[in-house]
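In this view, the complex is presented without one of its protein chains, the others remaining in place.
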Amino acid sequence: MARMKFICDAERCIECNGCVTACKSEHEVPWGVNRRRLVTVNDGVPGERSISVSCMHCSDAPCMAVCPVDCFYKTDEGIVLHDKDLCIGCGYCFYACPFGAPQFPQAGAFGLRGKMDKCTYCSGGPEENHSAEEFRKYGRNRLAEGKLPACAEMCSTKALLAGDAEVITKIYKTRVVTRGKGEEIWGWSMAYGGSDKLSDLPGGKA
Amino acid sequence: MLLTRKSEGHAELRNPLARAASALAAKTIDRRAFLKGSGIAAGSAAFASQLPLNLIGEANAQAKAAGKTEVKRTVCTHCSVGCSVDAVVQDGVWVRQEPVFDSPLNLGAHCAKGASVREHGMVEHSHRLKYPMKLENGKYKRISWDQAINEIGDKLLQLKKDFGPDSTFWVGSSKHNNEQAYLFRKFVSMFGTNNMDHQARICHSTTVAGVANTWGYGAMTNSYNDLQNAKCMFFIGSNAAEAHPVSMLHALHAKETGAKMIVADPRFTRTASKADQYIRFRSGTDVALLFGMLYHIFKNGWEDQPYINDRVYGMDKVREDVMKKWTPDKVTEVTGVPEAEVYAAAETMSKNRPSTIVWCMGQTQHSIGNAFVRASCILQLALGNIGKAGGGANIYRGHDNVQGATDIGPNPDSLPGYYGLAAGAWKHWCRVWGVDYEWMKARFPSQTMMEKSGMTVSRWIDGVLEKNELIDQDSNLRAIIYWGHAPNSQSRGLEMKQAMEKVDLMVIVDPYPTAASAMPDRKDGVYLLPAATQFETSGSVTASNRSIQWREKVIEPLFESKTDHAIMTLFAKKFGFEREMNKNYKMVKDKAGTEEPLIEDITREFNKGSWTIGYTGQSPERLKAHMRLMQHFDVKTLRCTESVVDKESGYDIKGDYFGLPWPCYGTPEVKHPGSPVLYRTDLKMMDGGGCFRANFGVSKDGVNLLAEEGSFPSGSDITTGHPEFDHILMKKLGWWAELTPEEQKEAEGKNWKTDLSGGIQRVCMVNHNTHFWGNAKARAVVWNFPDGIPQHREPIYSPRPDLVAKYPTHDDKKAFWRLPTLYKTAQQKAVTDKVAEKYPIVLTSGRLVEYEGGGDETRSNPWLAELQQENFVEVNTKDAENRGIKYWDFVWVSTPTGAKIKVRALVTERVGPGTSFIPFHFAGWWQGKDLLDKYPDGSAPIVRGEAVNTATTYGYDSVTMMQETKTTLCNIERA
Partner (left out) sequence: MKFLARLAAAGAAAALVAACTEPSQDPARSYAGKEDAKAYSGDAFKGDKAKWESALAARSEAQNDYGNYRAAGKKKTP
């Protein structure tokens, strides 16, 4: 079974924000809500690295575990989605998430939290595929069109990879073997368990 | 683990996006109603072109059912990489964009700007200039196109009558497509002046002049793709990761396959963070650094002696100069770089060949930029890297079509194709245009003015403000027309505002009102005309690598905007030369019924005349076929090696390089494949081979300037150096008979540049594998430049008065591009006034990935605007600490001009102590004040900020008038 995952190659990411705008533009995500964002460490000094972060669609997703109204579900492909009609905007998932993925748009005049919004892996939500309702609540459903998330497809240096875990680890492996370094996959163990080292993963041995 | 969450906090601080998210209560922009319901059908059609074959049938069926959903292939309009975009258009509305994995240039990849281009098509919440406007009593008022053309036209005709056509200045655009840029040159010529320019002046003019004078053409010699063939990449003055992000796809691929990467820059940029070696050096000392490297190359015998012997003139003299002047101690004194670092870079470049050099604005925007770029050329010539795949001088251009506009657009010193302005050049183009030379001459005040280079966009303000008796034309400038050009990209903002207030007339033709609409304090005399973007017309665009791509029209011009060629036609009618200007074009009507020339006819016209640079073979049919079949071109070579026939045109692309990178010599029928790597002698002419140009005579002071015996394009019938071809040489060699009778008739009395039949080019390259432009040596010594051998000279505003004494700038110039220009006087005054003590920090400027150029367009795009909401100055931790400045405090940056600009402080190690950096894309604030209410209603950009160029200082390149914006001085204080 296909397991959809993200890999961001820190050796390649140049912090260009292509992924961020691709996401924003594709889903019409309002200002202040960032389904995807860039994180940079050691900025301005040798060792500077950037990483593009969004919901990682964890194997054992903490957000699902803490949700008091059980609005999360996981698709056959391992994508973590939620039903906004059920979400009460409590924010528990935000505190549980190790990646800071859940976002809360402002709703109403008193700054109350709106319903949670996050990366859908470009696969919409629990509304009819491609319906106006689905687009309004969750954004576009590229997966149902046979396409991968816009962020990864448009990445300027192909640092951000999306797709079936087996396929993208293979792509990543080609690079690691070629360049002889950078086999750590940021966030992998936290999201999917196991190791961050490519060589420890199934099929990852050089 | 390399990256830990602990560091995220740090990152959030530094990332304005994260700050915005937490600081401002998330204000939502309404989703667009028409998009809500349009998801389904648009999606189905979009993947039709990219699905595996077995699915295409079904997808097509769906598209049909959904009605008018189309996919238009266009090219991003921001930087010069040339990324393809598939635009999904539903019922005339641009609803989505899809990556074009088939493009050999970008393989589907986009940066923030490219990923957001769909936003151009938005109507709701648009910040576009929507209809013609006129400033009345200090307020912009809507007027009709008729009224606008009539009033502006009357005023310009009046100025022409009273003060002569040279009293106007026309700033054209690198955002025009090739056809419009070319037409703009023709249009302003017919108005009767050479006072026109565009962004290339302040972008790569020093490169164009310096590089062309070294070996032939002033363009990028290789391509972004060709980095994949390099074994070492040396970036100096280029922050490609922000300015040309998708080029890094090729650079990082090359690095993975073993290429070494060196970055030299005063800032530790995002590009530097990817390098194997980073060299921090003082801004404005490139000659010292490059010649410091050359010192080690010569000392260790790493130079390519056979190559130099065969193909380079004057390297011995350069060597003498380098060994005497650029010993390691001197290099360190000037640049601040330790000897070991310079040695390491020289060694890496030498021992990993082919090695390439990449430069950009960091080299060009200096008062001796022409010397910097030549020092880079000399380094590459010494290493034998020019004319080699994987080598070359990879000069990254800025705007999407700045290369094309430089080649055939509005340049003050040349007609299209670098023909210059001499009588012969005018006669050549008059023949192409089908107008009488005498008629053309009569459009100008005199033949002298017709052949005299115009003023430059970097100095138009002095054309207004300078004393009349000191300028080299009759009248001062009295009208300024900004046609697709931001004002905040030019230096000396304080004086620009004065100039804007002094002229009789300001006209801004642009999709956005630009900062020019808000800068001056005027009550009247300003007109704004809405121009369409490149997504609202079709035409060709030249990427930095010289590949030419064809854009399909995505949508109709929005609001009341018109295409640039339609607006030129309206004015030409008013001025009374429309018939002459559009003589060779079929006229078509836009949606409002306005006449405009058929774009393809303009392409065919410049095909017919641009023999010098091989803009002749790229017919619209060939270019369109390439766009449809782009998946067949190889990523590393850009070549299509198999036979593939385009269904629509029946054209077979076999052998072509993608986009027919110029020079694509001869007529389209000759089928020259284009030249992805210039001056390659290991290929035949008809495979894109070549050699250095014989443009400077056959000998200099008794030394041979032609290539030595045995150095020639592969297979050439002439196996040694030779001069360029004309009808006489053709006859002498007995090749004349190979021309057809029709060709002979046309070529009689002509040379390879002026023979409109293309017969001379055809016979030389097809029949004899010989380069008709001659076969010469590149010049390490350019004797016609102020410094034949590049010399270090301190910037006008130098932080090192002690070194000014040792390395002073040039003498003042009296009439330089029609204007007196100060060098020593300005530099000495700065020393006398102790400017370096009062303003102890070097100020440099550059790009951010989210914005482009003056930024009016990108700062109006919500997705980009959200990412960079305020302008800032990068200031080193130590300098900040000394001044009590904390992260993201407001600070005042002041400069010797007396200007003070208010920006945020980005306290960082990116810049070293004593250096600061401000991005140049911002405008809309004026010395601390937001100008929002001065913009026309609803058209101000979302993000406004202080323009760095409000504060930049005097200083111009000694050959091209490039402004010195990469090195000046400032002080920074807490606000």
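Chains: A and B, in written order; residue numbering restarts at 1 for each.
Heads up, the rule we're going with is that a residue touches a chain if its C-beta (ideal position, glycine included) is under 8 Å from a C-beta of that chain, and two chains touch if they have at least 3 such contacts.
Quick caveat, the model's predicted, so the values are computed rather than measured.
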Practice task
May I ask which residue of B:231, B:632 or B:779 touches the chain that does not appear here?
Solution key: B:632
Completion exercise
Contacts from chain A to the absent chain lie at residues 1-3, 59-61, 64-65, 69-78, 81-83, 85-86, 123-130, 141, 143-148, 152-153, 155, 158, 161-164, 167-168, 171, 174-175, 178, 192-193
Practice task
Could you please point out the chain B residues that touch the chain left off the display?
Solution key: 40, 43-44, 47, 50-55, 58-59, 62, 99, 101-102, 104, 107-108, 249, 253, 629, 631-632, 635, 642, 644
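Everything that follows uses one rule, which is that only the chains that are shown with their structure count from here on.
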Problem - Length of the line joining the C-alpha centres of chain A and chain B, rounded to whole Å - result: 36
Handout entry: chain A contact footprint on chain B (complex, rising order)
Key = 1-5, 7-8, 10-12, 14-15, 17-18, 20-21, 24-29, 31-32, 35-37, 39-40, 43-44, 46-47, 51, 55, 96-99, 107-116, 118-119, 241-242, 245-246, 248-249, 252, 255-257, 268, 270-271, 273-274, 278, 849-850, 862-864, 866-867, 908-910
Completion exercise
Residue positions on chain A within touch of chain B in the complex are 10-12, 14-22, 24-26, 28, 30-34, 37-51, 98, 100, 104-106, 111, 130-132, 134-136, 140-142, 145-147, 150, 153-158, 175, 178-179, 184, 186, 196
